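Showing chain A:
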Amino acid sequence: MTPLLEVSELHVSFPRTGAPALVPVDDVSFTIAPGELVALVGESGCGKTLTGLALPRLLPRGAELGPRTRVRLGGTDLTHLDERELRQYRGRRIGMVFQDPMTSLNPVMRVGDQIAEAIHAHEKVSRRDARARVLDLLVEVGIADPPARIDAYPHQLSGGMRQRILIAMALAAGPDLLVADEPTTALDVTVQAQILELLDRLRRSHGMAVLLITHDLGIVAGRADRVLVMYAGRIVESAPTGQLFAHPAHPYTRGLFASIPRLDAETTRLTPIRGNVPRPDQWPDGCRFNPRCPVAIARCLTERPPLDEVAPGQRAACWVAQADAR
Partner candidate 1 sequence: MTRSGILGIALLAALALFAVAGPLVGPDPAFQGDLVRGTLLHPSAAHWLGTDQLARDIFARLAGGARVSLTIGLVAVLVAAAIGSMIGLAAGSLPGLAGRMVARCIDLGLALPRVVVLLVILAGVGEVPPLVLGTVLGATGWPAVARLVRGETMRLRHALFVGAAEALGAPPGRVVWREIFPGTLPAVLVASTLGLADAILLEAGLSFIGVGVRPPAPSWGNMIFEARDYLASAPWLLIAPCVALVVATSAATLLGDALRRSLQPDIR
Partner candidate 2 sequence: MIRWLASRTTEAALTAAVAFVVLVILLHLLPGDPLTAVLRDHPADPAVVAALRHRWGTDRTVWQSLIAFGAGLAHGDLGVSVSEQRDVLVVISERLPATLLLGGLTLLIDFTAGLAIGVWSALHPDSIRARLAGAITVVGYALPAFVVGLVLVWIFAVKLGWFPPSGASDPLLSPGAGVGTIVADRLRHLALPLATLVIATLAVPLRQQRTSALAAAAQPWVLAARARGVRPGVVAWRHCWRPALTPIVTLLGLWLPMLVAGSVFVESVFAWPGVGLLLAQATAERDIPLVMATGFVLIVVIQTGSVLADLLYRVVDPAQRPA
């Protein structure tokens, strides 16, 4: 099946005067099939948010894409489209859900109008028709009593409701791909589950692919089809969810699992990964995880491991894992 999204050699750099450029996203490649839910997992600072923003090219000022970077959506190369052309993709083909529902909503505009804005940006519809569609969307995202809420201001709604509004806004123009950046981080645990349920349900009813960006491995289990693990600007492991959870190959992934308490196993101690996440201007040579890796060998300090298969469907960028696989 042709992939919906193809990202190859995504490279995001911030040039600096008098110092080498910062490269928070370094040679990231992945694909997403239509209707698939892929989770992009990593700690803060690993570059996952920038990866998400790079897809509709909403990078912050000063960011540059690498020369061989290609982002293809449904066969069309988005990388070199100009702003005007790209705008037709934003919202319409790629929808984005942001992290903080309070600040991602314009405080002086009614939420219904903000959702309608997404529709009006791409279609010529009358205000009445747009409003009807907004009401339908509100029902879809699970907001009770939509006619009462459609004219509310953001500060009049709870955190969970605001997040649903954000999702409605992203869905409004019917995108093929939904990029959700930490959609549940700012919410209570019970609400988190509801939102994730919602995303899953919408994905299936709209046939939409979802890129779920998160630092929380817990929410990924049972929902994502595939998981991409990101560390220090690179993808270090990629596998179907079940496989990743059962047999993590990369030492970093293993370290992540070891530091999470589990209900089903006897855990006497939690073992955190020793060391700290390096800053983008202090990335080590070779495999970037090597200073913190419990199984690093000499080769890891000098040569960067490629993301190669270590088991059917599972790839890991680790010399040790690849050696073990053979």
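Selection rule: all candidates are chains of the complex that A comes from, given by their letters.
To be clear about the criterion, contacts are C-beta pairs under 8 Å (C-beta built on N, C-alpha and C of every residue); 3 or more make two chains touch, one makes a residue touch a chain; residues count from 1.
Nothing here was measured: the structure is a model prediction, and the numbers come from that model.
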item	value
Among 1 or 2, touch partner of chain A in the complex	2
List of chain A residues in touch with candidate 2 within their complex	56, 58, 83, 87-92, 95-96, 98, 100, 103-109, 114, 117-118, 121-122, 153, 155, 166, 169-170, 172-173
